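As you look at this complex, bear in mind that one protein chain is not there, while each of the others sits in place.
Presenting chain A:
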Amino acid sequence: MTNITRTDVLIIGAGPVGLFAVFELGLFDMKCHLIDILDRPGGQCAELYPEKPIYDIPGWPSISAQGLVDKLLVQIHPFKPEFTYNRMVSSLEKLEDGSFRVVTDENEVFEAKVVVIAAGGGSFQPKRPPIPGIEPYEGKSVFYSVRRMEDFRGHDLVIVGGGDSALDWTLNLQPVAKSVTLVHRRPEFRAAPDSVNKMYAMQEMKELDFQVGQVTGLTGADGQLSSAIIKGPDGDVEVACTRMLPFFGLTMKLGPIADWGLNLHENMIPVDTEKFQTSVPGIFAVGDINWYPGKLKLILSGFHEVALMAQAAKRIISPGERIVFQYTTSSTSLQKKLGVHD
């Protein structure tokens, strides 16, 4: 029997709005578990623009995106949220008792009384490189990540990209593959200088090949690649290629959310503006992923949404219990939860 992790509220997405939901739910004694596809909290703030300043967080004339994430983590610390990273939620179903079962792409099972979708623009997924006709090879001879190095043994491997992933896998798979060709459109890399130096040293020893250029075509049949055409400064070059690893960064896709039986509005989830509940009672959507008339995709709107959502979530988790509206400034019971009352 699979292990089932049980929690009061399962939050899908650990961006700023998902994180602040922990705070608002925590004030009402609800325990939260967050799942995110990235390897750390912060969502777009951490992945896309950590160094960029944000100017419209009330009380912060300017704060970096990563700075905001760090402060949110401190703010929610008293509520001891649990995190599962590097996972995409693949299914969400309602059980007979009204609670929900959530399963990740690695088949971990979670059960919660309430689910909050705070998935922003969707899940970050590897970007398909701009190579015409690549689709039929995906998952067969073109891969966007390395699960087992053995899968590349004895293959003519072409790695495309100039960041750390591209360089690290070039170095790590070189001893396993039959041949390795690294393709990058310019001789400057975004990767750690040490890896770049190692790569050049191996090229010097003819242990691998580095080509400046862009992959413009593929040949092969039935999903199995045989060669890649590289357009370089001196024209086209054809190189043997039976496995390809393109590293073109991440993009956001709605992903499996579309299959969960929720009503959708142009890839967003419609909610009411009292509870921010979706078309399925007990499933809420907050932040950039939701839609209602007048919706603005602002972090500050997401913060407002989670405060109201928490009230509705509390009514589901503790039916019949009277909800007392209190201020953190003056309520001793809230201050005890925050660990600031002596």
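Following the convention adopted for this analysis, contacts are C-beta pairs under 8 Å (C-beta built on N, C-alpha and C of every residue); 3 or more make two chains touch, one makes a residue touch a chain; residues count from 1.
Please note the rule applied: contacts and distances are computed from a predicted model.
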| item | value |
| --- | --- |
| Which of "Sulfate transport system ATP-binding protein", "Cytochrome c-type biogenesis protein", "ABC transporter permease" or "2Fe-2S ferredoxin" matches, in UniProt, the chain that is not displayed | "2Fe-2S ferredoxin" |
| Candidate in contact with the missing chain, chosen from A:78, A:217 or A:249 | A:249 |
| Contact partner of the left-out chain, one of A:98, A:130, A:175 or A:281 | A:130 |
| Among A:77, A:153 or A:190, the residue in touch with the chain that has been omitted | A:190 |
| Candidates A:6, A:52 or A:178 - the one touching the absent chain | A:52 |
| Residue, one of A:104, A:214 or A:318, that touches the chain absent here | A:214 |
| For chain A, the residues touching the chain missing from this view | 48-49, 52, 127-128, 130, 161-163, 184-186, 188, 190, 214, 248-249, 251-252 |
